[in-house]
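Note that one protein chain is taken out, while the other chains of the complex remain in position.
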């Protein structure tokens, strides 16, 4: 993310060209100046419009009626984005580093499909890549305070990594085993849509996550019983993290008062901290007189 | 909400008219007196009846059979509400302030559609506005202790604003990217209902929120695989706040011993317990030498 | 629940009859003796069998084939339950109190429908009441340690009553307003199933709770957009209690050290408890010398 620090020019070597470059850099990459903010707002609107264009193009009725307008708008956006891309490459100190950075590739993928559409007939595969322009929005918001919230979430997720792996393994196991089991139970029934294990595993995922599309459903009594168990598992698993949280809180409460059992032999004060050597109330040593470890002799 | 404080009359200037106004004000706006409580109960019933009327009117079979009864009831309710609105405007000290307040507008919208129905033929658009009468219920409960619960929720939400923004951005990004991807995968299949990106994004919202209507479902193997990932994301995202909560608790437990900022002047040990008088590591008094409170002189 | 304490016989007056009564009481109402435990197990099995009978009877194909066996089994169970009911009435000291207690009524409702079936032709309304026999199971488990878990839940729910009321009000408001709105948007579309406000409110409940049956779904673009918002609300609302919990934890951590700002004028000790009058470390009054409230003059 902090690509800017690397790309910026050192204060010293400022020629005429460099001043222009720096000016462009400030406008495009930063948001402190008036033009920087203006650029960000224009860019934000362009991105939203271009994403809307991709969506509208995919709707058959709209594309049939307004095809020409959509194509013109698309080219305006593409030229704007190409210009922006060129300026970005021009003004950074290490163009290659920018080009192969995450946002550099996203920027290129935002314009490439439209140009490729001239050479090859534009397919939906090609034009759908343009939806990735949405990712560019996140660069505009890069410096806002909302990133802190995101960081907090990332830290919490990283710390809970082992629990997440256990969670996913458990869901995978449940889904494969119950999916196969329901295939064995259901597949012989003439009306059942569970005609293969992959299909029944897909159904198990749909069920355990409580999504429940209903395009595939068990029709036999046994299948429905097994489905009920799977649903209750899916419903119950959501509660597990909360249960762990509650237990963690209880653990905090229960363990805290009794965690140190030292009692001062002089004033009988309790509740000393772990590793305390002297009574916090009267200053006497907490270790027995005959101990090998005597810090303080009076 | 506290519009009453502004609208009330000062204790001094009480003429005959003012006494009447004040009496009406007490009855309509407050709930302390007997008539005030009675008014609230009557109003509550009227609102519930009127909302039920709007609902019943929309059911074709009921409207066909009982159309005349419904119209009569509607007019009784409307006249009552109009009377109430007039009294409210009459008895408050600053009628304009009331008229343009939130509840003032709601009160007007409760009666206006019925009158407009005389001039223009009553459309369902017009009559549906009357459902907003339900909002008037919240005024009746304005002074109950339940508002505290609501406030607590609002405060918690305001403090978690950045997390909510991150949550919504994440869901939007997931939904747009996976929605577009499944459109690319599925749209060529003759049986697939995902014929445009807006439709497939709508499907992605239905799926990630674990609602799962099932009117639009993937039919190809790849589409179902991608759908499974989306479902697991939707299922897992609900757990993220709980994980953060657990991490926060753990953080609390770990950091808690450090809330005492006393440092021993003799051995520079930190992390003493609250209320500790002597250093837990070297036994020296934690209070300054020149302090008026000197427990221990050796 | 503690009906037993009232119904038990005092130690004194034990005639031959009373001894029998007490023996029966111990067997039926308590689970300490061998016969008491045996009775509980037999009762548990009878209840489960009888509930299964009610279920099987409702399945047309099973009822057609095994009607006579089901009727015979039903009568055996009914006679057993009648005998048990008679014994319960006989052995308790205050029969009327038992008869009109919660379980007394449940016990009566367990046998009554079968007898009424002789007089009136047995309808499904009548026979379905027998499913309430399931409630009798909870009496058998009445003395186990699991009740503690239930009590904890009840206490927590009672304390969060105002939050639950706010939660339900909010869901009701959302469901009525968005349900009416989608009716206005969708009802004109020829394919839309939302032909009345009650139907569209039912759909809104199905959607906001993330159940999503899919029997009623929006078909217009605007309707689907509104549905997406409703789904995100439903998906997000589940997270609100967790957010509140997290905020409560943070609040605990942040508020605790600083909640009392009193500082002793004599020993400068801080962190006194709320409402403390004297310094916890040196015993001096925490109130200013000239204060009207001086408890301790030495």
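Here the chain labels run A, B and C in written order, and each chain numbers its own residues starting at 1.
Going forward, contacts are C-beta pairs under 8 Å (C-beta built on N, C-alpha and C of every residue); 3 or more make two chains touch, one makes a residue touch a chain.
Bear in mind that the values here come from a model prediction, so they are computed numbers and not experimental data.
Asker: Of C:49, C:80 or C:205, which one is in contact with the hidden chain?
Answerer: C:205
Asker: Would you indicate which residue among B:81, B:98, B:167 or B:213 is in contact with the undisplayed chain?
Answerer: B:213
Asker: Across the whole complex, list the residues on subunit A that are touched by the chain not included here.
Answerer: 162-163, 165-166, 169, 173, 176-177, 180-181, 183-184, 187, 195-198, 201, 207, 210-214, 217, 221, 224, 227-228, 231-232, 234-236, 238-240, 242-247, 249-250, 252-253, 257, 266-269, 271, 280-282
Asker: By the contact definition given up top, give the residues of subunit C that touch the hidden chain.
Answerer: With respect to the unshown chain, the touching residues of subunit C are 51, 54-55, 58-60, 124-125, 128, 131-132, 134-135, 138, 141, 145-146, 148-150, 152-153, 155-157, 159-160, 163-164, 167-168, 171, 198, 202, 205-206, 208-215, 234, 238, 241-242, 244-245, 248-249, 252, 256, 271-273, 275-285, 295-296, 298.
Asker: Which positions on subunit B touch the chain that was left off?
Answerer: Those residues of subunit B that touch the unshown chain are 210-214, 242, 245, 249, 273-277, 295.
Definition applied: only the chains that are shown with their structure count from here on.
Asker: Assuming a repeat means more than half of the contact pairs shared by residue number, which candidate in A-C or B-C repeats A-B?
Answerer: B-C
Asker: Taking each chain's centre as the mean position of its Cα atoms, how many Å separate subunit A from subunit B?
Answerer: Taking the mean C-alpha position of each chain, the two centres sit 27 Å apart.
Asker: In whole angstrom, what separates the CA-based centres of subunit B and subunit C?
Answerer: Computed value for the inter-centroid distance: 26 Å.
Asker: With chain centres taken as the means of their Cα atoms, state the distance from subunit A to subunit C in Å.
Answerer: Distance between chain centres, rounded to whole Å: 38 Å.
Asker: Hey, what residues on subunit C touch two or more of the other chains?
Answerer: In subunit C, 210-214, 242, 245 touch at least two other chains.
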